[in-house]
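Contents: one structure, followed by commentary.
Note that one protein chain of the assembly has been removed; the remaining protein chains are unaltered in position.
Each chain carries a letter (A, B, C and D) given by its place in the written order, and its residues are counted from 1.
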Amino acid sequence: MLKVDKLNQFYGESHTLWDLELDVPKGQCTCVMGRNGVGKTTLMKCIMGEESVKDGSLNYNGGVELTQQKVEDRSRLGIGYVPQGRQIFPLLTVEENLRTGLAARKDGSKQIPERIYELFPVLKEMKNRRGGDLSGGQQQQLAIGRALVIEPQLLILDEPGEGIQPNIVAQIGEVIRKLIAEDGLTVLLVEQKLPFARKYADRFAILDRGRRVAQGDIGELSDELIKQHLTV
Amino acid sequence: MNFFEEISHRDRVFEFLAPAASPVDVRHGPILYLEDVSVSFDGFKAINNLNLTIDDGELRCIIGPNGAGKTTMMDIITGKTRPDTGSVWFGSRHNLLTMNEPDIATLGIGRKFQKPTVFEALTVFENLELAMATDKRVLPTLTARLTGEHRDRIEEVLNLIGLAQLHHREAGILSHGQKQWLEIGMLLMQKPRLLLVDEPVAGMTEQEMERTAELLTNLAGEQSVVVVEHDMGFVRSIAKKVTVLHQGSVLAEGTMDQVSNDPKVIEVYLGEGA
Amino acid sequence: MVSSNLNTSKPWLLRPFNERSTQLFLGILFGALALVTILHLAFPEGHALHVSAYTVTLLGKYLCYALLAVAVDLVWGFLGILSLGHGAFFALGGYAMGMYLMRQIGDRGVYGDPVLPDFMVFLNWQELPWFWHGFDMAWFAFIMVLLAPGLLALIFGFLAFRSRVTGVYLSIITQALTFALMLAFFRNEMGFGGNNGLTDFKDILGFDLRSDATRLGLFIATGIALAIGYVVCRGIVLSKLGRVSVACRDAEARTRFIGYRVERVQLFVFVVSAMLAGVAGALYVPQVGIINPSEFSPLFSIEVVVWVALGGRATLYGAVIGALLVNYAKTVFTGIMPDAWLFALGGLFVLVTVLLPKGIAGLLQRRKAPEDSAQAAGQEVTA
Amino acid sequence: MSILRLLTGLLLLLSLSLPAGVYAQSSDSEASALLQALADSSYAQKQQVISDIVSSGDERARTWLEAYADGKLAQTKDTGAFVFVLSNRGRDWTVADALSGDTIGEMSRRNIDRIRINNALRKELEGMLSVIDLTVDDADTRLAAARALKGEVDAALAERIGTLLDTEADDDVHDALTEALAIYQVAQGEVAAVAVLSGSLNPQARVALNNAAQSDNPELAAAAAKALESIQTKLKINSAAETLYFGLSLGSVLVLAAIGLAITFGVMGVINMAHGELIMLGAYTTWGMQQLFPGQPGLALILSIPAGFLVAALAGIAIERTVIQHLKGRPLETLLATFGVSLILQQLVRTVISPLNRSVVTPEWMSGSLMINEALSLTLNRLYVIGFALVVFAGLMLIMRKTRLGLEVRAVTQNRAMARSMGIKATRVDILTFGLGSGVAGLAGVALSQITNVGPNLGQSYIIDSFMVVVFGGVGNLWGTLVAGLSLGTINQILEPWAGAVLAKIVVLVFIILFIQKRPRGLFPQKGRAAEG
Partner (left out) sequence: AEDPIKVGILHSLSGTMAISESTLKDTLLMLIEKQNAEGGVLGRQLEPVVVDPASNWPLFAEKARELLAKEEVDVIFGNWTSVSRKSVLPVVEELNGLLFYPVQYEGEESSENVFYTGAAPNQQAIPAVDYLMNEIGVERWVLAGTDYVYPRTTNKILETYLKSHGVAEEDIMINYTPFGHSNWQSIVADIKAFGSEGKKTAVVSTINGDANVPFYRELGNQGIDASDIPVVAFSVGEQELSGIDTAPLVGHLAAWNYFMSVEGDANYEFIDAWVDYTGNEEAVTNDPMEAHFIGFNMWVDAVEKAGTADVDAVKDAIIGVTVPNLTGGYATMMPNHHITKPVLIGEIQDNGQFEVVWETPSTVAGDAWSDFLPGSMDLISDWRKPLACGNYNVVTHSCGGAEEPAE
């Protein structure tokens, strides 16, 4: 679904991503892991176009070169994004937050899919509250809901469980699996929490200091690797 | 870096972590006392007749569903939000409802926010320097000098939070997790009597979580700590007493085991899987 | 390993002297003062190298503006308070000085009244209003130069900061303040000479204002005032209070939670800045020879902000550069292209903003500056 | 008064005894002689000449006198012929022969000697014409004439009115005539007439009553005093209504000026110092349209609404594309750049058009006032402006609330990067919104051209007020702008009568400062966690 090839990224002078390569196979959930500050979020931003890349390619869906695409168009290509830190629109109501996603829908529908509200009933309850007033976890749910509004083919989740109560975290995991199974969704997940990753991801990739240092099926994620790359 | 190995000795108490002398009066019981506190926003009751007592030196975990009112409670304690009714006492002498944020902070209540907030234009070092427990009135701040002692303390904390190499960089460029750590560092510099920590381990790896757990347990005793967290593994590893909030009031309170077997808690919070 | 704050162990006012940029700034400033003085005194009029009294006064005026710009940069750049009313403090300082100069005229006014200034005789006032008393004494007037703007800033700031007025709201009420003062001073009943303001000064501290030597003296005094103002501001910026200010600017609420009384920090810096502006105004008046309510005009205050932005915000020396450059450009353009100079000036503003995000100072800065600072501070305005 | 009396008598005589068409046309030489007399005589003598003209019975007399009253009657220097001046702009004027009425063509104005008239004469002529108007068929004209007579009645006229009252069918005219008569009668000391004036709002009636109240006749004085009392309360209510109207109209000017800024600044966060100049462009567009459609100021004004919007919107878009788009995320810098833009625009107008004010004509249907009663009339131009402001506000509200643009622009300003990630075309949104805000500023300019100067400084006089209104209302809230504008306008107008214009303005400013202390985020603050930071 997405093939990252020799990606290099700089913040000003500092080289953050180094010749990064990553495969995100279709219909699977790939989990990116790594310590704080290794560049996971940066990678996601590069895919979404929020940060510009120096060189390398982002091949999407077997042909589209993402680096050539305008930022706005990437979501139209079916990429949904749940950024780290939620990034909801604080002064828009919950409903309006969700409606922003309608722009990128293929079918041009003007309705927020009922499914979102079923998934996160709290959003329906708080439909008319300002997004910024929600509690942290509620905002996170809103961010996920908003990404789902565009009915993405590729869903990028940057630490989606952060701040969410346990039963809903589990529920999110289930939803991901369900979407993968039913709609053939592809998921690119950034997650620090091993139990979650082990339970819901199909594949993993580990980043360290901006390089990909390991990848494979989630079953292959050994304690060895964890100790080597995920502990301080 | 082997500094971290050093601190993993549970019994080690750092000099800089020792609480500053605080005027708070805890002779007659708890350090923090909330009674019948209620607050509503545009008619929505976020906190509903909440009663809560934290003992001096206690480490308390607070859990509860999203929107239960945990952050709002902290807002009330630190003076950010004024409750509609109820009373909040710090020790037996200080009525927090009559005080503003800096007074409360000066009194010895420190806070880490749910969404990490640091001073983005200042360097990591300066962030810690500002947080340091010193005279924070205007003129003393103007004439303040950075002594070697201060510097040492800052360095110590820098090492502890793993940002020593980034100390001269602006905090704005830190990654999410790094900001979390920096905020914890600022909290440590403040040397408060009471620490309110909102979701400290969000975005941390397992190992970092362990480190945080150690840190917090070490602080307890001398200082009182209130931790809000959704990561049950983490809560389990540090919790002695857990309070469950739901819809603005206490749903359950007890040890981790008691709480996690409480059917109500399972229903609204933990879910069957946990 | 921690090296960046090396001179934080010195008293705050001395810290700037350890800093390259301040040394450079003071060096250039005093060098320029000395050079102008020498060129003015050593060469006879008409000589190619002679700096005329006209130029000296002009430079003096620029330096006043520069000091005002520094004052604005202190509150805007480091505290995040976009004051659109600093002209008010400038003008108040100016009026305090103007009142002194007016009283100095004595009975040399056109009506020859020993006590009443001309405009009062002219409007048939019978006695001196109470607030004019004392201004015949230089020391009193000079204290008022600091006190009048300082007090206004204190009262205004106390109210505003206590109520946590921030961002544009604060900007707009500073603007309302200066606007209201402008209208008030326009009123002849106020006793400040109405629209015509105070003019026709004769001498200051016994020196004839028309003599070249006095002009030179005022110019040098202004230069020194600028140097002192700069060092004081720099001292504040380099002190811990400076860092607290930046903290207030970027995350006001957060600063409170670590125990700083944000409103007092703001008040302190605001009052200092207002007093500096007052000094600038006081030095300005004898050099331009008039003070009238148009200095209170909101557009003038906005223009000052524009100088600061053009020079480069949050650098102090940028403010100086901005003020000097814009005013020099004005002088030149209004002379050589009187019909089209606004195009040039307006174009300059647009181009600098678009092409030099950090102003002219950004060009000079070799070290990478805190890039998000302006941005972070800027967001308050929209929030 | 004496000459008026004379004329009244004369005219009544004429208009009654000689139905139209019986007038004879005197010979041209006689006519010339009459006009020559008019031209040559001094102001004092002119009155006599006028009555000569009237009594000459020439059917052209009325045209001459009307032209004379309008200052259009002139004599050529070279031939001494009498002409009507049809157009009097520029160095050459178009004239028509006063005797035959034929258009002659253009003539150097230096060859034209206008027959002088002054206010006093003009007033006399008007009085005459209104007496004639009392007997025309059109009821409105009669009403106007009858009203004009209040306070002008003399014995002869009083008698005449008495007879006219018997035949007057229209109630309003009848009332007006009765009152006019009563004013005269009260002045003559007739106690009975006081009752008619009781409750009257006419100032002349009040003058008459006031005089009567001072009179030696105790009965009359008492009756008059009582009548005055009833008038006073009525007047108070009316003056309160008037103040409110003044306030609303000032307020709606503020709203109009600020509402575009409420979009560009309030919603988009651009500190647009060139906002005033965009208003100015709208006003100049109105002027331009009137140049394009000379003689049709109304049509031009209506066409200016779309044109002004378009011109300002395009200018706004140009500013956005060339300057503001480079300043994303640096809102404060927009202040600097747009300040520059505003300087350039001002000077551009000075160089390209003129540093002088331009004259924008008020169409007939917008001038004058709508008379509610004799103490309260609402000026039409302001009435239209109030309506226009409300319409513009409603339209804007619709766009921001009901279209996607409203949602998208708020999303883009709150979090640009995220909005783009959601597929919102941020650039397009910027252009549309800035264009919209600027266009609305242009609309404000169109409206302002009917109230104030159209000149290069127009913008500067509104920019500060506009920012105040937007901020006072609460940034980002359109309702806030509306309420803030209207309330500041009203407060100002309530204060003005007792504080004077300058103090009132100062008080309003101080009020804003103090109010912001109470509500640090304006009238309608953005609430909630996010706003508090």
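A few remarks follow.
As a convention for this text, contacts are C-beta pairs under 8 Å (C-beta built on N, C-alpha and C of every residue); 3 or more make two chains touch, one makes a residue touch a chain.
Source: prediction; values computed, not measured.
Across the entire complex, contacts from the unshown chain go to C, D. From the options C:Gly289, C:Gly347 or C:Gly362, the residue with contact to the unseen chain in the full assembly is C:Gly289. Across D:Pro331, D:Pro456 or D:Pro525, the residue that sits in touch with the chain not pictured is D:Pro456. Among D:Gln296, D:Asn357, D:Thr427 or D:Gln517, only D:Asn357 touches the chain left out of the display. Against the chain not displayed here, chain C makes contact via residues 52-54, 57-58, 61, 105, 107-113, 119, 121-124, 183, 186-188, 194-197, 199-202, 210, 284, 288-290, 292, 294, 330-331, 334-335, 338-339, 341-342. On the side of chain D, the interface with the absent chain consists of residues 70-71, 88-91, 110, 114, 116-120, 122-123, 126, 203-204, 206-207, 210-211, 242-243, 246, 249-250, 253, 346-347, 350, 355-362, 367-369, 377, 379-382, 451-457, 460-461, 492-493, 496-497, 500-502, 505, using the contact rule stated above.
In this text, only the chains that are shown with their structure count from here on.
One finds 44 Å separating the Cα centroids of chain B and chain C. Touching of two or more other chains is recorded for residues 133 of chain A. Contact with two or more other chains is made by residues 527-528, 530-532 of chain D.
Within the complex formed with chain B, the residues of chain C that make contact are 1-2, 4-5, 8-12, 236, 239-241, 243-244, 246-247, 249-251, 253-262, 264-265, 268, 370-373, 376-377. Within the complex formed with chain A, the chain B residues making contact are 1, 4, 41, 44, 64-68, 70-72, 114-115, 162, 173-178, 180-181, 199, 202-208, 211, 230-233, 269-274.
Remark: chain A residues 48-50, 71-76, 81, 83, 87-92, 96, 99-101, 103-104, 130-133, 146, 150 touch chain D in the complex.
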